[in-house]
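Data first, discussion second: the structure below is written as structure tokens.
Note that one protein chain of the assembly has been removed; the remaining protein chains are unaltered in position.
And then chain A:
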Amino acid sequence: MRLDQQLAERWIKPGSRVLDLGCGDGELLAHMAKRLDIDCYGLEIDEDKITSAIGRGLNIIEQDLNDGLGRFADQSFDAVVMAQALQAVKAPDQILLDMVRVGREAIITFPNFAHWKTRSYLGFRGKMPVSEALPYMWYNTPNIHLCTFRDFEALCQANGIKIINRLAVDGDQQGNFFMKHFPNFFGEIAIYRVSRS
């Protein structure tokens, strides 16, 4: 099972209300709907993915995350999920605050720009890193706000956001001793579960 699906099953209680930001074709939502009987909406902007997700019987709202979550009431969801989109929005701090406003908990994943490979790429080559996790050139990347474990935690601290869980994994979703203890250096992908303090 995909790690996000495993985590969803661990962190999201059956019968919860879940909002998935950038839900893609709805694979995670469909999984949760089936396994956890959740009540959910997904937000997405890619037209074809929206069509697929609606075809799966999911509730999908076409919305640009850059427009914020104004149409959702405070604390109206048990969990707000955003996988690999934080780095692509115009105001990651605002969307993060919106997520903990709308949801009792938020689950966020993003690529860690401080991973040792990225650091060495930049350090040795002097060029913006291109990797499997960040497969774009600097001029055409949708990832306009890259950050690190430390950056994210500083943002949370500055905004009174509580970190409930933190996981560091590699591109294959595997964690190990080094990633657990030195996430900022060894973790390729950051996974956080947070809430309003």
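Everything below uses one rule, namely that a contact is a pair of C-beta atoms (placed from the backbone, for glycine too) under 8 Å apart; a residue touches a chain by one contact, two chains touch by 3 or more; residues count from 1.
Operating definition for what follows: contacts and distances are computed from a predicted model.
Visitor: Of the candidate names "Sigma-70 family RNA polymerase sigma factor", "Aminotransferase class I/II-fold pyridoxal phosphate-dependent enzyme", "Glycine cleavage system H protein" or "Homoserine O-succinyltransferase", which one corresponds to the UniProt protein name of the undepicted chain?
Guide: The chain we cannot see is recorded in UniProt as "Homoserine O-succinyltransferase".
Visitor: Considering the complete complex, identify which of A:17, A:180 or A:196 is in touch with the unshown chain.
Guide: From the options A:17, A:180 or A:196, the contact with the absent chain belongs to A:17.
Visitor: Of A:159, A:173 or A:195, which residue touches the hidden chain?
Guide: A:173
Visitor: With the missing chain put back, one of A:33, A:89, A:114 or A:179 would touch it. Which one?
Guide: A:33
Visitor: Against the chain that's been left off, what residues of chain A make contact? List them.
Guide: Here the touching residues of chain A are 1-4, 17, 22-24, 27-31, 33-34, 37-41, 47, 50-52, 54-62, 71-73, 76, 83-85, 109, 111, 132-133, 135, 169, 171-173, 189, 191.
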